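Note that one protein chain of the assembly has been removed; the remaining protein chains are unaltered in position.
Just so it is clear, A, B and C label the chains in written order, and each chain counts residues from 1 on its own.
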Amino acid sequence: MQLIACPWCGPREEVEFHYGGQAHVPYPDSPAELSDEEWALYVFFRDNTKGRFAERWNHTTGCRRWFNAIRDTTTYRFESVYRLDDPKPPVTELARSRRSTAP
Amino acid sequence: MSPPFRTASGGRIDRATAVEFIFDGQTLTGHPGDTLASALLAHGRHQVATSITLGRSRGIAAAWAEDPGGLVQVEEPFPEPMLLATTVELFDGLVAHGLPGQGRLADVPDSARYDAVHHHVDVLVVGAGPAGLAAALTAARAGARVALVDEQSEAGGSLLSGTERLDDAPALEWVAAAVAELAGSPEVLHLQRTTAFGSYDDGFVLALERRTDHLGAAAPRHVSRQRVWRIRARSVVVATGAHERPVVFADNDRPGTMLAGAARTFLHRYGVLPGRAAVVFTTNDSAYDTALDLSRAGVHVQAVVDARPEGSPRRREECEAAGIRLLPGAVVTGTQGVERVTHALVAPFADGAVGAGSAIACDLLLVSGGWNPAVHLYSQARGRLRYDEVLGAFLPGERLDGLTVAGSAAGVLDLAGCLADGRRGARAALTALGITPAADDRLPAAPESAVPTAPLVLWRVPDTSGADGSTSFVDLQRDATVADIARAIGAGLRSIEHVKRYTTIGTAHDQGKTSGVLTSGITAELLGIPVQDTGTTTFRPPYTPVAFAALAGRDRGRLFDPERVTALHEWHVAAGAVFEDVGQWKRPRYYPRPGEDMAAAVLRECAAARTGVGILDGSTLGKIDVQGPDAAVLLDRLYTNMMSSLKVGSVRYGVMCGVDGMVIDDGTVLRLAEDRFLVLTTTGGAAKVLDWMEEWVQTEWPDLRVHCTSVTEQWVTLPVVGPRSRDVVGAVFPGVDVSAEAFPFMTWRDTSLEGVPVRLARISFSGELAYEVYVNPWYAVAVWQRLLEAGRPHGITPYGTETMHVLRAEKGYPIIGQDTDGTVTPHDLGMAWAVSKKKPDFIGKRSFARPANADPLRKQLVGLLPVDRETVLPEGSQVVEFLADGELPPPPVPMLGHVTSSYRSAELARPFALALVRGGRERIGETVHVPVDGTLVPAEVTGSVLVDPEGARRDG
Amino acid sequence: MAELLRTHPLEGWTTRFERLPDTVRITVEPYVAMVDVRLAPVGAEASAALGVDLPTTPGTWVPAGAGRAVWLGPDEWLLTSTTEAPEELEARVRAAVAGLGGSATDVSAQRIGLRLTGARVRDVLVKGCSIDLHPRVFGRGSSAQTLLGQAGVVLLALSDAGDDVLVLVRSSFAGYLADWLLDAALEFTPTPDR
Partner (left out) sequence: MSLGSSHATGTPPTPGADLPEHPDLLWRDTEPKRTYDVVIVGGGGHGLATAHYLAKNHGITDVAVLEKGWLAGGNMARNTTIIRSNYLWDESSGIYEHALKLWEGLEDDLGYPILFSQRGVLNLAHTLQDVRDSVRRVEANKLNGVDAEWLEPDEVRKVCPVVNTSTDIRYPVLGATYQPRAGIAKHDFVAWGFARRADEAGIDLVQDCEVTGFTTDGDRVTGVRTTRGAIGAGTVVLCAAGHTSVLTDMLGIRVPIQSHPLQALVSELLEPVHPTVVMSNAVHVYVSQAHKGELVMGAGVDSYNGYGQRGAFHVIERQMAAAVELFPVFARAHLLRTWGGIVDVSPDASPIVGRTPYENVYLNCGWGTGGFKATPGIGSALAHTIAHDEPHPLVAPFSLDRFVTGALVDEHGAAAVAH
């Protein structure tokens, strides 16, 4: 059970949030002009990254605001959260993991 | 009279008080402070149970949760399966018996209470032994918020089991002082009888507090029996100690065989001599303490058998002084006895080879193969373990953020070291949190301890019994032996996980607390690879078993899931309504009169609405206030139909689809102002639709100037339905001209009732003339009563969801979720009219153009009229082709669709149904078959609107 | 004010609440006008029009005349009033914020308030509330939208000692939450009747 840092309310329990899947998948500008394949990609296909993943969360039982997060899908650890109007953080090396090197 | 194996004095038991208990039908006595195990041992009873597969005797082999032997079933005060005699605290009236590895559930519900509590701390310390107490004191003195949890009935950890001294006084005096100091610190929570059983992300640790178990029948019923502490710690210090591990040898399961440290615990903590004549078999120095203490207490220690070539030179003198024979370079190869060990078979041991042996008489065989740090919580927190060649154990292999392991859990095995390491752990935690450790965090002085002789890592003694390892038990609970491991490897298995699964080692009640590392060691040995490469199986929560009910907590019975009710709920209850669960809501399904069944009540309610007037509590409908200059733009994008063209004062029905083009919700929309709409959703869809709107507004269209607010509970909605509804509504709200001309269908008007604002809307979900009354729920009861009063002359009849469903089905109005299943488009529902062709785009539009949507054989909503005019087709029935011979062909039988709604109609004087049927609209007029209880019922396919297709009635 | 009979969802709980000990008192606070305000950004103009500085720190509330202004989100507040009728409050607030691009929605009946007072209040709340309610963290002026048991709530700290908390809960969940609170308080009841 994780703490998720709502950009507004601060750290709250995971149960207060709703998962929204991959972030930065915009609604197509002109759906009518898309081929069936292109439209299917928007409707059904999302990345399923193992590792750092930009995804959407909603603080449903709190301020009801959507926000984005970079999370490692292997460790589940949140690397950063950012508001929808913030730019996507640059792709960096996998952030500090839970492990440090010294025993 | 004192039981035969109770010492004359000493121990942490209350000798002045006797408690009576029954074990295996025998009435025995013990003292508060005893465990069931110590009380049994005091009576000389070692054998507790028999083993699961082989039926061999199983005795008490340890003193706490790592015991693989003493499984019991408690029967009184309440049946509880699979507990360890070593962890059951004794109380008056306890009734228990031994178990052959399988427990029995009570056949009556458990009436005990359970609860959970959230707790936040800076530092959580798990374990109140020397390291844990040192850590807790250090953190408390720094002013941190601290929790200290410990699984035993009192603090002290290993100090409870020995005679150690601190600051030149008994160590337990320091323990008492430490506990008192912690009790005086307002920000410290100190819980005993509390087992931290799971360690999760971000410092989340779950602990189970056994609050009243030790009180037996005297436990207060209004206090929870067990409590789950959900502790959120900024930093965790794991000071959980270490478990002693045995060495495996032939017939090592015979009762009377026990871990050496456990015997010391029974002696010092419980005042019990676990035997009269002991043989101690060890690979390290720690067991010498047991030998010497037992000897001092009057146990005849026949020999200390030390597998190391030189034994422990440092302890030899002490042994000699105590008259204990020391046999270095020797091992125990087996035991003799029937249900209790009578002899230990001892043989010389050098370079892995066993020499000729001899039998030493004993009734107690104590074994120590070294110590396994209790790394469970660390491992659960995803810490990697490393194998330590010297200790022969897995140790924390890396540092984790926010979790420190201290004391013997980290492989520190001496008292001074544990105290210092506990303080180190706490200081590290404090520093990481930016809390300055107190200047004075003095710890007591432990006597200088000599450097012990290096332990020998010995997993098993070669089997010289001829049994080929088949009586050399690795996992006593699973009856799994060295031979089983050998067989697994012989079968080609290499992974420790495979070996575990093949042998079932580590899967029993103790989850391999003593057997896990042995298996890794023996497997590595048999494969000829390093133990590090074999590794260990994963440590999974919980650390010790936790009752289901404890985890369920208070979420049981009426608190299992919230019941949502409307402002009129009490009225419905008083009126005798039968309720239906719709999501979390309780909705009246029908209001039976005396002697009426549902069918009769519904026919009556329907008739009232169709011929007179009925009234419904529709307050559970979701309501969303959509405000802002771009409100209409948002609704145009989310509904399939056009909402921007709706006039202020008017109402429009709308359909909402997902991006895949399938219907997700429907309802009416009231335009309250140019920039304000009231959106009605289905009862079940309320939260979903609001979330849907918010998601699009926030994530896709933040430029839209619109705000959405839930007002579901802000308005009760009371549809007044039927030809006489106008009379009723007109009478209650004289301020409104309710005539058809002044107040047409699909419009709304505001009025007031004695100063209270009321909104009326001409909306009909029944096809009848109808007015929906909206009012603040504070006045719900009053308005409902007024409507009933005004309706009395017209026979106004409250009706429930069942009648509502019949009325709407007769009109072909679908219920989303009943007549749809996530695979149905508006077109499939015959609602092409609700799909705008003018709007360039809306959510779902593009999906309508996919190839599968053009399939003429899509399922479409149609009506079905059973030809026999009798059968009410069960909802869910499948529809098949009409078969001339009336016989079903053998399976698979092609299916055309299914019945989604089906009722008896008062209006039609026959049953009818709605169904989703392949190419349904093309089939109108055809006959299909519906298998019902083995017979084929012919039904005519019709349009979905069966009553008043012209809509004359609703237009009133 | 209207003469129409008013009722609230917790009428049936009165006797049970009265039996609670002084360490956990529950008082229902019904019929409080409340309006949900949406406005961004908040400036002096809005404060002047509304007569209150809307709090911009998440998780806080401030007194506002005969009521309170509670932060609900970065552009959302709950304004309450014990002196105005719901429609009056909505009209006033709407008039104040409409010109600033804001909106106002009457939500007076959407939630009901339960005021919890006494030394054991925190002990009751922590049985179902995962946020840190330590008075140092959640002192007077703090608010939180979170879960209490399985009900969504708004908590307002009314004292610095953790012994006075207002719980706002959706009206349809009020009965559930009342049962939940009574059950949680049971162990602090000297003579439990169950």
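The rule we apply is simple: contacts are C-beta pairs under 8 Å (C-beta built on N, C-alpha and C of every residue); 3 or more make two chains touch, one makes a residue touch a chain.
Predicted model only: the values in this text are computed from it and were never measured.
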Report task. Determine which of the presented chains are touched by the chain that is not presented, and list them. Result -> A, B
Query raised in the report: Which of B:A218, B:V338 or B:A445 touches the chain that is not shown?
Result: B:V338
Query raised in the report: Which of B:D107, B:D168 or B:D351 sits in contact with the chain that's absent?
Result: B:D107
Requested in this report: Taking the full complex into account, find the residue in B:L419, B:V880, B:A906 or B:V928 that is in contact with the omitted chain.
Outcome: B:V880
Report task. Mind listing the chain A residues that contact the chain we can't see here? Result -> 1-2, 13-15, 18-19, 21, 36-37, 40-41, 43-50, 53, 55, 71, 73-76
Requested in this report: Could I get the residues of chain B that touch the absent chain, sorted low to high?
Outcome: 24, 47, 49-50, 52-57, 78-82, 97-98, 100-110, 112, 116, 198, 200, 204, 206, 228, 251, 254, 337-339, 465, 467, 471, 487-488, 490-495, 497-498, 501-502, 504, 507-509, 511, 538, 540-542, 545-549, 551-553, 555-558, 560-561, 563, 580-582, 660-661, 817-818, 820-823, 847, 850-853, 855, 874-878, 880, 888, 890-893, 895, 898, 900, 931
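What we mean here is this: only the chains that are shown with their structure count from here on.
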Query - Cα-centroid distance, chain A relative to chain B, in whole angstrom - result: 26
**Report entry** Of all residues in chain C, the ones touching two or more other chains
**Finding:** 130-131
Query raised in the report: At which residue positions does chain A touch at least two other chains?
Result: 64-65
Query raised in the report: Residues of chain B touching chain C in their complex?
Result: 113, 115-120, 145, 221-224, 230, 232, 554-555, 558-559, 561-567, 569-570, 585, 625, 627-628, 705, 707, 709-715, 753-757, 776-783
Requested in this report: Please give the residue numbers of chain B that touch chain A in the complex, ascending.
Outcome: 200-202, 204, 232, 382-384, 386, 396-401, 659-660, 691, 694-695, 698-700, 702, 840-841, 845-847, 849-851
Report task. Enumerate the contact residues on chain C facing chain A in the complex. Result -> 58-59, 72-74, 76, 130-131, 144-147, 152
